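With one protein chain removed, the remaining protein chains of the complex are shown where they sit.
For reference, chains read A, B and C in written order, and residue numbers begin at 1 within each chain.
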Amino acid sequence: MRFGFNFMLGATLTALVILAGILAPWIAPFDPVLDADLMNSELPPDATFWFGTDGQGRDVYSRILYGAQISLTVGIVSQVINSIIGVTLGMTAGYWGGWWDDLVNGLTNVMLAIPSLIFALAVMAVLGPGLPSLLIALGLTNWSWTCRIARSSTLSLKSQGYVQAAQTLGYGDLRIMFTQILPNMMGPILVMATLGMGSAVLSEAALSFLGLGIQPPFPSWGSMLTDARQLIQMAPWVAVFPGLAIFLSVLGFNLLGDGLRDSLDPHMRTRNP
Amino acid sequence: MLKRLSLAAMLSLGVASAALAEGERYGGTLVFTAPYGSSFATLDIQASPNTQEEFITQAIHRALYSWDSIDNKPVLELATSADVSDDGTTYTYHLRQNAVFHNGKPLTADDIIYSYKRIASPKNAFPGASFVANIKGAEDFIAGKAEDISGLKKIDDHTLEITFTGPINPGFPLMQNTTAIYPSNIEDESTFAKNPVGLGPFVFREHVPGSQVVVEKFDKYYEEGKPYLDRVNIVLMAEDAARDVAFRNKEIDVSVLGPTQYQAYQGEDALKDHLLEVAEVYTRNIGFNPAFEPFKDKRVRQAINHAINAPLIIERLVKNKAYPASGWLPISSPAFDKDKAPYDYNPEKAKALLAEAGYADGFEFEVTASPNESWGVPIVEAILPMLKKVNITVKPKPVESSALGDAVTSNNFQAFIWSNLSGPDPLNAMRCYYSKTQQSACNYTSYSNPEFDKLYEAAQQERDPAKQNDLLRQANNIVQDDAPVWFFNYNKAVMAYQPWVHGLVPNANELAVQPYEEIWIDDTAPASRK
Amino acid sequence: MLRFALRRNLQIVPTVIVVALLIFVIFSVVPGSFAASLFADGKRAADPQMMARLTQELGLDKPLMERFVTYVTDLARFDLGTSFRTRQPVIDLINDRMWASLQLAIAAMVFAVLVGVPLGFLAALRPGSVLDTVTMIGAVSGLSMPQFWLGLLMMYVFALQLNWLPSFGYGDGSLQNLILPAVTLGVTPLALLARTTRAGVLDVLNADFIRTAHSKGMSEAKVVRWHVARNALVLIVTTVGLQFGSLIGQAVVIEKLFAWPGIGSLLVDSVAIRDIPVVQGTILVIVLWFLIINTAVDLIYAAIDPRIKQE
């Protein structure tokens, strides 16, 4: 029962983030970039500016709504890249084995040895700050766990009757992988991706803090939070609301991922994301 | 206008306090802060171009010239007098008889020749090489084509003749920290990086990496009766908020303030009377690349200057920690034109100018910007809605600080926002708009105006400072009219100090750098400082 | 055991080599240069001659292949090169900072273990209890929080408002300075440890041999001490090891926020000014640290679990 509740809470929070992102153009009272009146800077929350205004005089509430779009983009796109890389490498390595498997394994070990934030930092330094670079950096850093799961799932699925049957029937390798193996490991991959969305949003915030995230004027939560650092004593609301937004959305992704994992495979509960 | 008056008043106050200073107290410890990084790169300050290391230099080292913060000009430091030849290229320096290095060696002409050669040595690639490059023969030496610098000639132990390549004022280059004089009798040069030896009022005692450098009074310092302090702790403290807390807790004696803190300190009775302000010699600007079609038209560049409400940005975003720029040369520059009005905020005029130039429907451009809060992305964010009102779309192109320099010097930008040195030497500052200056050197906006060039060349040849300044003032006004940049502001540096600290000076080059030998602390200091 | 340890250690070598090559490639195409960073603060006019001299002196004008060969041969002699900025050996700079980083990582881990493991343990022994629910909500919250935001809030409360602790810096290396950054850094491993400990202990508690232990007439306390603790330890040790390794990655942010003079902030500062040898050296050291800890974990694991050595 408890997992049910967690899952629902996670789903609700995630749905809220998605809704905020989609509806932002209609429900946000102000433009997140252009409605900046320096005369209104650093106003505390009131009836007009629900979450107050930032140093540039922009409505924090509107910026948080629009920020949901960026956080979702970061979460989803980076995880799609992660999953594609991880599944492709893991599945082919598990299926074909041999030198390719050794190569993929070696690569995975290397990736696991570099802390992901540091690798992302290096990639961001090369590509320069900005949303596309961030998507690439985060997409390139966290695929190793997905790859491992895909590989081990493939190894165990390969020996299953229906895969062997398909092999006997002379199906091509790629066809077997995509029709027989891939659908059967989507569960754990989906769980990894959901949990990965949370860490991607956190990494975005961390990279922004290090000056390598998405840069203004895009209202990304991470950069809002970073900007707010200087203002924490004068205008704490500028720091509190983006922080809460990150916290609640990541909490949503994490609870959703936990819930998915529990419902897919109760025995996976012990493992870490 | 008011701000300028208050500056003038403050400057005179500085003079007054220096003149009236009485009751100086000897002894005690000053806890100074080095706010520009979390470490000292090296103690071999000839090797470091960073401001951060200047805090050590000021205590330990001396160069041939030094900066007089009160009179705003370079003055002789290690020489008591200098004779100048008629053509203004050869200087004969009569060195101080009583200057002694911390290792006991008296200063001689050999030390200066040794130091300048070390700085210019092609093996070292030191940043100070460009400052000694004005000495005749230095270019060949730097390029490795000569064994000696021909322009350096020792007459006797305390007389040195230096021949320069042209009639320049050698004070500006040879007062730089990177041209500090080292003793010539140290065998192993690598010890300079660990155990610096200089001519300054304080002796190096200890360096705790990542934490602080401690220096102690040098008994044989050449200036009579100085220094006052027994000890200076130069504490590394890069974070604004950290300095804020430490200053309020009276753990440090001075703190350089950022905009937010400046605003906060002004509102607090206990703090507001102990703020030292100065207009520093940096001009913040957005440079336009004339290779980008719309920026070819002077009217477009002027329109942008009219469309942005710079005073509002300075007030709200920079918290008044800046002076609106009315041209390239800053307020503290001797060639500053106090009668020249800045571009007024006038969106209608901007629209009209744009329409005249054929951009009534506007255009779009990118501003390459670093994350800096005073001259980076946040400022671009603020001008974005303002320019939108005249149909110009601005897109910030964020880069890291280290990539900004690369992008600008390789001319790879439509526009950039930066803070650039515009003093203290007005001739050197205006060099950046001389058409013969390389784009990559400092003519970032590839500025070229024959009228300007004529004035500049005349100023180069002019040896009467007043006339020279007059020429430069005219040149500056031409630049202002041509608007190769958006003139944003001149930095106002603010330093908060504890009430027991005396002798600080408004150093327009870098307020955070102070003459430690002039500073003394009074009886009200906490026990740990006495 | 010895052979196992040896084999495990040898596996590090190829990984380190590939990592070394990877970071060389990445940082050879990075935009910006050390020479350009020298005037990035706008306090000097750009000086193309000096930049050219510097580039030459640092060997950056040489062809990529030649620099690569130098890099590799130096590495083979365990020479990490010389810093562009300080002109000192990179290894000296890292040595200066290593202790602070270790201190921070160890303190964070000790905090995480001391709080996380008992909480997870108690939660597992009383599943569904208030303690369990609160711990698990706390744990998932801890994993969902941007660390530097948490650090910022703690700094605001404990340093600025209550004035209990110093907000920044290393100070004289005293415990007081360590508390805030260590606690902030420890939150993630704490949450993970609480979760894995709980899951691990629950798994063990459901194992058949625990029923056997009960059937022997053992008290709850003895069951936990003799059979649960040791078996759950395997999972805890693994988690601690993995987290300890990645702590140094996460420490980058915390060291920066609290102005802690560790190798994380050295890395970020060096990336910012493109002091490439230091960047390469720091990353290599971090990776090596991570691999050594992983190996240590494997060895401890093997010492605890007799089944591993057989494989």
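Methods note: a residue touches a chain if its C-beta (ideal position, glycine included) is under 8 Å from a C-beta of that chain, and two chains touch if they have at least 3 such contacts.
Methods note: contacts and distances are computed from a predicted model.
Think of the chain that is not pictured: of "hydrogenase (acceptor)", "Long-chain fatty acid--CoA ligase", "Peptide/nickel transport system ATP-binding protein" or "Ion-translocating oxidoreductase complex subunit D", UniProt labels it "Peptide/nickel transport system ATP-binding protein".
Shown chains touched by the hidden one, complex as a whole: C.
Touch with the chain omitted from the figure is made, among C:T133, C:Q176 or C:T212, by C:T212. Looking at chain C, the residues touching the absent chain are 207-209, 211-219, 222, 226-227, 230-231, 234, 304-307, 310.
Basically, only the chains that are shown with their structure count from here on.
With chains reduced to the mean position of their C-alpha atoms, the one farthest from chain C is B.
Averaging C-alpha coordinates per chain places the centre of chain B 40 Å away from that of chain C.
One simple way to say how far apart two chains are is to compare their mean CA positions; for chain A and chain B this gives 45 Å. Within chain A, contacts with two or more other chains are made by residues 125, 128, 211, 232-233.
Annotation for chain C: residues 31, 160, 272 touch two or more other chains. Residue ranges of chain B in contact with chain A, taken from their complex: 240-241, 258, 260, 263-264, 309, 312-313, 315-317, 371, 373, 377-378, 380-382, 384-385, 388, 396, 398-400, 403. The part of chain B that touches chain C in the complex is made up of residues 36-39, 41-42, 44, 47, 49-51, 122-125, 127, 129-130, 133, 142, 193, 209-211, 237-239, 241-242, 245, 282, 370, 375, 399-406, 408-409, 418-421, 428, 432, 438, 440-442, 444, 510. Within the complex formed with chain B, the residues of chain A that make contact are 33-39, 41, 55-57, 125, 128-130, 211-212, 215-217, 227, 230-234.
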